[in-house]
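Before I ask anything, here is the structure I am working with.
Only one protein chain is missing; all other protein chains are in place.
For reference, chains read A and B in written order, and residue numbers begin at 1 within each chain.
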Amino acid sequence: MPTRRSLALALLLAPALAACGSGGSSTGSTGASSSSSSSSSSSSDSATGSSTSSSSASSSAPKPSGTITVYNAQHEGLTKEWVDGFTKATGVKVVMRNGDDTEMANQIVAEGAKSPADVFLTENSPSMSLVENKGLFAKIDPATLAQVPADYRPGTGMWTGIGARSTVFVYNKSKLKPNQMPASIMDLAKPEWKGRWGASPSGADFQAIVSAMLQLKGKDATLAWLKAMQTNVKTYKGNTSVLKAVNAGQVDGGVIFHYYYFGDQAKNGGANSNNVGSYYFKKQDPGAFVSVSGGGVLKSSKNPVAAQAFVKYITSKAGQEVLKNGTSFEYPVGSGVTPNAKLVPLAELQAPKVDPATLNGPEVVNLMQEAGLL
Amino acid sequence: MLSVQDVTKTLAGQQVLRGVSFDVPAGSVAAVVGPSGCGKTTLLRCIAGFETPTSGTVTIDGREVSGAATVPPHKRGVGYVAQDGALFPHLTVKGNVGFGLPRRDRTPGRIASLLEAVSLDPALASRRPHELSGGQQQRVALARAIALRPKVMLLDEPFSALDTGLRARTRESIGAVLRDAGITTVLVTHDQAEALSFADQVAVMSGGSFRQVGAPTQLYTEAIDLDTARFLGETIELSGVVSGSTAHTAFGDLPVVATEPGEAVIMLRPSQVRLVRASGAAAATVSRIEDQGDHQHVILAADGVPELLVDVPSWDVPQPGERVSLSVSGAAIAYPGSPAHA
Partner (left out) sequence: MAVVLSLCVAALSLLPLVYVARATEQTGVGAMARLIFRGRVRELLGNTVQLVGVAVPLCLVIGIGAALAVERVRLPLRGLAAALLAAPLAVPAFVNSYAWATVWPGIGGLRGAVLISVLSYYPFVYIPVLAALRRLDPAVEESARSLGLSGPAVVWRVVLPQLRLPALGGALLVAVHLLAEYGAFAFVRFDTFTTAIYDQYRTTFAGPAAAALSAVLVLLCLLLLVLEAGTRGRERYERIGGGAAARVRPVRLGAGGIPVALGILAVLGAALGVPAWSLTTWLTARGGEWTAELPTIVWTTLRFSLLAGLLTTVAALPLAWLSVRRPGRWTRALEGTTFVATSLPGIVVALALVTLSLDLLPAVYQTSTLLVFAYAVLFLPRALVTVRAGLAQAPRRLEEIAMSLGCPRWLALVRVTIPILAPALLGSIALAFLGAAGELSATLLLAPTGTDTLATRFWSLSNELDYAGAAPYALLLVVLSLPMTYLLYRQSREDG
C-alpha cells in the first residue's frame, strides 16, 4: 500500500537526517520521489486474464469482475447511486475519483496511456469530445449504444449519452414578473441587464452552453456576446451559488441548468430556491440548449469488460430509472425511461439541434479568456 | 603527563597553529596566555579532540591521542569547561553534574559531594541552569567535568564572563579543587595576571606559536622579548648602551643581565625601581608629580631623551626640580635595538 510506503520512507529518513552532522551515515535517500517503484495502487490489480487489447469485447464477453476506476465529473451523489446498483448486480468494485469536466478530461489527456481510469463520466459533452479527439476512448459496446437514441450520442460511437440537462434562466420571483423575461439568451448582453444577472463562467456547465452558442451563432457573435456579458454579469463559483444569489435577490436572474432548483427543493426544502422561478427560452434558442452528459470507456483500461458493463448498466432501464426516481432531476436518455414527473418533458423544451460531438471546449475557453471572463 | 609536540592546524586556509610544543607534568597547572585570535582556543580544542591537528602529536598519560591514530573526544578522559559554562539547558543541575557518570553512580549523595567540592550548596541540585548566577553556572560546569575524574582538565577562559570580585574567588576555589584532586590542568586566558597567578607554568602565545614557556616568575622577570615583556605586565623602558653588565642611560648607569654590548632598550618592572636623591652628572631632574592617591607618578626629564615615568609610594615623594637617580633591585633586561616607541 502506498501509505505504508510513505510511512516507511519517513521513518527511514528520520535517523539518516538526525545523524547528518556526524558524517557517518551512508543512507543516500533523496526524498519521497525516489521511493520504491512497485506498481501504483490505484490501477486495478485484476486484469482477469481477459484480453487487454483496445478493440471492444464482443457481446458474448466473459462476466465482468474485479475493480474499475471511474473518473467522475458527474454529481457525486448520482454516480454513487449508479455505482452501488452496478456493484450489487455484478460484484465489480468501483473506485471513484471526483472532479470537474474539463479538469478530468485534461487530466486523462495528460495521463495518456498511463491513465489509471477505466471509465469517464461527465456532465457535458465538450469534455468527452476532447478525450475522443485524442483517440483515448475505446468503442462503446453496440449493445449499449442500442439502448440510447441517436440524438443523445455522437455518431462515432466512441462514447454515449448517459443523461441530459436543460439550460434555464432562474429568476427571483419578487424582482421579475413573467412578462419581464428575456426573449433569448442573446438579450442578456443588452445594457439593461447590466449587473442584474449571475452565472458561473469558470464552470463546465456554462461553458457547454457557450459552446452551443458558438455552434449556432458563430465565433464573432459569440465573442461579442461574451464581451458584453463581462460587463453585465456577476460571477459566482458554481451553479448552486448562482441559485442561492438569485434566491437572496443579489441578482434578478441567472443562467444555470434546470436541476439545481429541483435538487434544492427536494434536499434543502427550498432554502436556496423558494423565491426562484424557472424560465425556459425554448424556440431553438441557444439558451434552450440541452446538454448531454457523457460516458466512455478508456482505451487504456486494464479491465475493459467491467468498464463496458458499467456504461451499459448506466444506460440500462435500471440505470436510467435512477435519474427518474432519485434526487438528481436530470433527464434520462436511454432505455425509454421517462423523466421525473416534476420536470418539463424534453420534447416541450424546443431545444436547438446540436451534435454533441461537434462542441468545441478549447475554443470556448479561448474566447472567454479573450473576453476577460477567465 | 600531557605532551603536545609540534602541532599545526590549518582552518579554512588559515594556519592557526604553527608548530606548538609543550609538556605539562602530572598534577600541575599550565596556562596558555595570549591575545584573542592567537590560536589558544584551537590548541585546547586539539587537545580535547574537537579538532584534529593538521600535523604533530598530542600525548596524554603516555598514550598518543592525536597523531598516528586519533582517539575520539569521549575516549580521551579530558574534562572541558567552556567560557560560559555551557550547561545543558534542558537538564537540572543534578542532570548536568551527573551527565557523564554511569547511571548507577548518579546518586544524590554523589551529586551533593561534587557540588560541595566546588563550594556550591547541594540544595541547588534541582535548579535549572537559567536559575543560577554566572559564577554558580561556572562551578556546576566544573563539578560536571571533575565528576569523571579526568586525567586532564581543560579550562577555556572559564572566568572571563564573571565580574572582578567573583572572578578572583571562583578562580581560587576552582584552582584549589583541581590541585587537591591532582588533575593536570591547562587554562587558556587572555588575562596575563590570571595566568601568572593561577599556573605553575605559563606559555605565552601569539600568531599561532609559543613565544616563551616557563614558570610565572621567570617569564615576568626574564621575558624573551619586549612584546612578551609588555604583554605580561607594566614596563619601564629607556634607551641605553650596554657594556658588560652595565647599561649607560640618560638617567644613569643601571645593572643589566649581561647581553651583547651595544645599543638596546632597557626594560625594568615598576616594582624593581626606587628613586634616590642624588647629585652629579648621572642623575635626572624631577619635572613634575601626578598625584594618584595611593602612589605618585614622578616624571623625570633628562637631556635629549623622552621623559620617564616612575611610580613611588606616597610617603617619600621628591619635589619638582630635585635631582634623583634610579636604584634597581636585581637587574634590568636589555633588548638589543632602539626603542620602538618614543
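Criterion: a contact is a pair of C-beta atoms (placed from the backbone, for glycine too) under 8 Å apart; a residue touches a chain by one contact, two chains touch by 3 or more.
The structure presented is a predicted model; accordingly, all values stated were derived computationally and were not measured.
> When the whole complex is taken into account, which chains on show are touched by the absent chain?
Visible chains that the missing one touches: A, B.
> If the hidden chain were put back, which of B:16, B:30, B:48 or B:93 would touch it?
Checking each option in B:16, B:30, B:48 or B:93, the one touching the absent chain turns out to be B:48.
> If the hidden chain were put back, which of B:2, B:38 or B:87 would touch it?
Reading the full complex, the residue touching the unseen chain is B:87.
> Taking the full complex into account, what residues of subunit B touch the chain not shown?
45, 48-50, 72-76, 78-80, 82, 84-90, 99-100, 129-134, 137, 144-145, 148, 150, 154
> By the contact criterion defined above, which parts of subunit A meet the unshown chain? Give residue numbers in ascending order.
So the residues of subunit A touching the unseen chain are 2-3, 5-7, 9-10, 13-14, 16-25, 30-33, 35-42, 69, 75-76, 95-100, 102-103, 105-107, 109-112, 114, 116, 202-204, 207, 235-238, 240-241, 243-244, 248, 250, 264, 267-268, 272, 362, 365, 368-369, 372-374.
In this text, only the chains that are shown with their structure count from here on.
> Please tell me the distance, in whole Å, between the geometric centres of subunit A and subunit B computed from their C-alpha atoms.
Spacing between the chain centres: roughly 85 Å.
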